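The complex appears here minus one protein chain, its other protein chains still in place.
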Amino acid sequence: MRAWELQGVGGSEELKLVDRPEPQPSFGQILVRVRAASLNFRDLIVMQGAYGRVSLPLVPLSDGAGEIAAIGEGVTQWKLGDGVAGTFFPHWLTGPSSAEKIKISLGGGSTNGMLAEYVLLDEEAAVRIPPHQTFEEAATMPCAALTAWNALIEQGNLKAGETVVIIGTGGVSLFGLQIAKWYGAKIIVLSSSDKKIDLAIALGADAGINYSQHPQWERKVVELTGGLGADHILEVGGAGTLAQSLRAARVGGHIAMIGILGGTASELRVTDILMNSLRINGIYVGSREMFERLNRAAIQHRLKPIIDQVFPLLEARAAYDYLKTQKHFGKIIISLA
Amino acid sequence: MRAWELQGVGGSEELKLVDRPEPQPSFGQILVRVRAASLNFRDLIVMQGAYGRVSLPLVPLSDGAGEIAAIGEGVTQWKLGDGVAGTFFPHWLTGPSSAEKIKISLGGGSTNGMLAEYVLLDEEAAVRIPPHQTFEEAATMPCAALTAWNALIEQGNLKAGETVVIIGTGGVSLFGLQIAKWYGAKIIVLSSSDKKIDLAIALGADAGINYSQHPQWERKVVELTGGLGADHILEVGGAGTLAQSLRAARVGGHIAMIGILGGTASELRVTDILMNSLRINGIYVGSREMFERLNRAAIQHRLKPIIDQVFPLLEARAAYDYLKTQKHFGKIIISLA
Amino acid sequence: MRAWELQGVGGSEELKLVDRPEPQPSFGQILVRVRAASLNFRDLIVMQGAYGRVSLPLVPLSDGAGEIAAIGEGVTQWKLGDGVAGTFFPHWLTGPSSAEKIKISLGGGSTNGMLAEYVLLDEEAAVRIPPHQTFEEAATMPCAALTAWNALIEQGNLKAGETVVIIGTGGVSLFGLQIAKWYGAKIIVLSSSDKKIDLAIALGADAGINYSQHPQWERKVVELTGGLGADHILEVGGAGTLAQSLRAARVGGHIAMIGILGGTASELRVTDILMNSLRINGIYVGSREMFERLNRAAIQHRLKPIIDQVFPLLEARAAYDYLKTQKHFGKIIISLA
Partner (left out) sequence: MRAWELQGVGGSEELKLVDRPEPQPSFGQILVRVRAASLNFRDLIVMQGAYGRVSLPLVPLSDGAGEIAAIGEGVTQWKLGDGVAGTFFPHWLTGPSSAEKIKISLGGGSTNGMLAEYVLLDEEAAVRIPPHQTFEEAATMPCAALTAWNALIEQGNLKAGETVVIIGTGGVSLFGLQIAKWYGAKIIVLSSSDKKIDLAIALGADAGINYSQHPQWERKVVELTGGLGADHILEVGGAGTLAQSLRAARVGGHIAMIGILGGTASELRVTDILMNSLRINGIYVGSREMFERLNRAAIQHRLKPIIDQVFPLLEARAAYDYLKTQKHFGKIIISLA
């Protein structure tokens, strides 16, 4: 079978298309014929060697979907042909996070990911894909959509009528927008591009702030919320935005710490946290059970993930390079159809 | 009646003992004959003018206890002679925090506090003191004890068997130790003084770390918890300790952000928060209803607050100066008996 | 001013239209010029003398809306002309329920209600009405809408994609339907009328069960949920339906106990509760803070309450009689415009 391997750390030239033997499922495993995989910002970091130690060669990408091509002994939940997506953390089935549950993630460290025609998974490390989604759409869900769901719904306990600030328009942010919209939140999107703000408003955002024009965007958020501040901030900017997010939130507000697009080290005023009784939750994808709850909601709302572009398998490097430009609006897919 | 007034910002010399007319309760108010007041680190900050704007002259101190000396029209909950303590936030009765509920606090901003022989309170802005406590003991509870209770129990949802790191041995920290001990937590105390560590262990701590000897104390915490990290960190050090606290906590652990003893601006690694799914809660004292729940627990456990020293009313300045030395172990009281 | 008084217990003939002096606000009170009031099943029970002891004469009805016509001394939150609705429990402002908070309710016991042209309220016992609602619409919210919100959102923590069984099509049930729809729940409505089921489906229900045709409706629910049972049951039927509701819920499911339309005494199989780990919450309207959260959501979703019929003030008895027939679909209003 064909697969891409990361054979060194650096740019996309470290990715090599290789032939690997088609794997066979052991006890409790399923073999998935991957039909589509999807990229996350995390995959760039893995490629650059900044996502912890990596065992090379590594098949990259955490997110993929396909159908079951073979079933190992002892498997009880699946049958041949079932449509599945892998789970980001194969061992985080349910309950709260723990060191043990998140030790292994697909396409990182020493665990091969989904950018291969055939992939072995433990039978508990996959979820059924929503019947209305294509493989390409379903491939976008395991990391970005689940992160947004965990942030806003599982940890954030979002309620109708609350205000959500969505920072940026990357994968997690757009899913956050769609999910917050389901719940009837008032949504404020932050971007440096008027064009992306317009697209976000077309998707249901109530307002947009261009932070190039309003560098003190947190004041604008306070203004847009009648002086109170926002209930939830989907904080994907990391060091670049966190200090301001703390001041954009209302007293008792919630900040979902998700991303590090703007860097990792941040200088904060601790008093902003304590005197405003802020609640900050570090969000690291989520459990399989959360994924199943997300999919149930996705079915009920007939969620269509926003896809920017689909690259054929042979052009995987171009997909990575395009992600790096940050010009996309929606997910980037590699098709293995 | 006699009262101390803060007449300028700076050192304790700005405190002046004055004669003020004895106030009379209006509709819905009670008049409290204060018998004891207690100091918090916050009161030093107020004196130094660093706790937001202050209207001078200001009667300082949020914490005091005494008995009801007069009752205004329309008061339904109290009778003459009832023993009461004031609440830190007169308008935060119950439910989650909000800007409106925490706008006013005793002994800060433009609201007079408890360092006077007679003080007027709205009838909802006081709680009944536990019958087994003296006025001096009861005067220690409104800020420090309630903060620790809110941090560990209301927000932290502490469960028997969990590990709690207590930073320092100030007022909140010692109450945190006593409360965590009730619940059967494993308690690790951090201090720069071996003597204070010994006192903390005598109070029930399971282990102590002298951070002067172990500057990388977070590693010691991880070691003492079998490699997992702590479930809860009572973070009173602010900028001085927060970055390390993030690494002392377990995956999914809880950091109660309470204090700023070590400064307010802190450089953090955002990835520590998100990749370990940390939960950070800013804690700013608490509501009256939480205070009532705390007192109920205090009665059941016959809580005796740790008192370091009692100063007579005339020596209020000496009490402030002693607090500043940070040599105390337990609360500092000013008696108005 | 004109008001209706309940002067005895029994049928609507016990209601008398009387002239009462226009009240004047005391310290902390507001005077509301009521423009519309709305009926709940509870008001029939009050009239029949079955809702605890009643002090006669009593101005009935908990639900009404109007504008502020006068303001007492000490009032800080309101100005003349503000549109407000009263709160069902004047003393339950926020936080969890307690005996003290729910001791007094409007239009029950010895506390006059909203069926008068002018009504006095404590300033905390009112909420601002959503600007897009008419007084008639706003008058439907205090009891029925808040009960549904508390049941599904505050206690039930409803999440997108979950299944909700709505029993009947009374006031709480229709608001439950509208709120569950906001969240993207799968909604199953139970009724004995095909016509009402059709109306409910037009409002957004996903399925309906006519329990006259399917007396063992709980089996139908299990069938419609793929054998699992429902996540939430909005149980307004009381004794008539509870035993079946317990079997219509999934393992770990939630039953919001709200009403007693079908009687008060119910024979249950305790094992249904414990072996299915059911969660039963008694719901008794809600707090002012919940009402404010509900209104915020109502504004964001531009909620239009379903109104069946508006009666002029002089025909209040006819409104009661019509409620008794249970032929209505939507709220019954008495206009005091």
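Note that the chains are named A, B and C in the order they appear, and that numbering of residues resets to 1 at the start of each chain.
We take it that a contact is a pair of C-beta atoms (placed from the backbone, for glycine too) under 8 Å apart; a residue touches a chain by one contact, two chains touch by 3 or more.
Keep in mind the model is a prediction, meaning the values are calculated, not measured.
Asker: Write down which of C:80, C:268, C:314 or C:337 is the residue touching the left-out chain.
Answerer: C:268
Asker: One chain isn't shown here. Among B:283, B:298, B:316 or B:333, which residue touches it?
Answerer: Residue touching the chain left out of view: B:298.
Asker: If you put the missing chain back, which residues of subunit B would it touch?
Answerer: With respect to the unshown chain, the touching residues of subunit B are 153, 157, 159-162, 179, 182-186, 293-301.
Asker: Using the document's contact rule, name the residues of subunit A that touch the chain not shown here.
Answerer: 27-28, 74, 93-96, 287, 289
Asker: Contact with the hidden chain only, please: which subunit C residues?
Answerer: Answer for subunit C: residues 96-99, 101-102, 228-229, 238-239, 242, 250-252, 257-260, 263-271, 273-284 touch the chain left out.
Note that in this section only the chains that are shown with their structure count from here on.
Asker: If you list every residue number at the subunit A and subunit C contact, are more than half found on both copies (same) or fewer than half (different)?
Answerer: same
Asker: Just list the two chains that share the greatest number of C-beta contact pairs.
Answerer: Highest contact count belongs to chains A-B.
Asker: Could you say what rotation angle superposes subunit B on its sequence twin subunit C, using C-alpha positions and rounding to the nearest 5°?
Answerer: Between subunit B and subunit C the superposing rotation measures out at 180 degrees.
Asker: Using mean CA coordinates as chain centres, what's the gap between subunit A and subunit C in Å?
Answerer: That pair's centroid distance is 40 Å.
Asker: If I count partner chains per residue in subunit C, which residues reach a count of at least 2?
Answerer: none
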